[in-house]
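One structure is given below, represented as structure tokens, and several questions about it will come after.
Removed: one protein chain of the complex. Kept in place: all other protein chains.
Our next item is subunit A:
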Amino acid sequence: MFSGLLTKVAKVLRGVGHKLVDQLWRFGGAVRFSGYVLLYSGESFRRLHLTIREIYFTGVMSLIIILVSAFFVGMVLALQGYNTLQKYGSSEAIGVLVALSLVRELGPVVTALLFAGRAGTAITAEIGLMKATEQLSAMEMMAVSPIARVVAPRFWAGVISMPLLAALFSMVGVLGGYLVAVPLIGVDNGAFWSQMQANVDFREDIVNGVIKSVVFGVACTMIALFEGFDAPPTAEGVSRATTRTVVNSSLAVLALDFIMTSFMINP
């Protein structure tokens, strides 16, 4: 009876250990994969047209969803902010509220979440399907490194697109906030912009927002590429990998955002 209990405990422990070792292997694989991508990134700049093509698919094609959501986020921020600020008699501060929340947080974070959903999933599905249909093995047979030819251009395209998309998001969001606050609600135009300019710092707010969006771009694209490259070559495997891309990217973005914000805000 005692030995039976012991074997049961051992079985549970073995299960836990197996999972842990599996995860560690996967993590190690991801780190090695990132290293290879960086190693082969020279190729993606030597054949710039590959990277430009990928910027078109990840960046330009994401523009519509990014711009439309930015516009609505800006308008909602202005409406909600005005409602509260007006109670304290400082409705002129609405410009500061909209600009700071967009430039510091919502711009980079919401863009990264949308980017993971719009571009990240496409990358994972594409690479996973390439693997399932053995296109990647065929490339290796022809002595073409699939990392240099397929993965690295997509990585750099994502890293370049993300900050540009986040900046556009913030700018369009501010415009949306302006449209609600000034013509619709009737906040003074001069106060809206001057308060904003007096309180948004170039180095502290705008540059930090750009840094955030670059980091999110690296994280989202790398996760999407690795999940696609690591997906089991079956229909189910690709579908699971796509789901994991969205979940992992979103969690990574939110966690990285907290870590970076805690370093950037010094009280």
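Quick note on the criterion: a contact is a pair of C-beta atoms (placed from the backbone, for glycine too) under 8 Å apart; a residue touches a chain by one contact, two chains touch by 3 or more; residues count from 1.
The rule we apply is simple: contacts and distances are computed from a predicted model.
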Options "Isoquinoline 1-oxidoreductase subunit", "STAS domain-containing protein", "ABC transporter" or "Outer membrane lipid asymmetry maintenance protein MlaD": UniProt name of the undisplayed chain: "Outer membrane lipid asymmetry maintenance protein MlaD"
Given A:196, A:224, A:238 or A:252, the one touching the chain that is not displayed: A:196
Contact residue for the chain not shown (choose from A:44, A:121 or A:170): A:170
Touching the absent chain when the full complex is considered, from A:37, A:103 or A:147: A:103
Touching residues (missing chain, whole complex) on subunit A: 49, 52-53, 55-56, 59-60, 63, 88-90, 99, 103, 160-161, 163-165, 167-168, 170-172, 174, 193, 196-198, 200-202, 205-206, 210
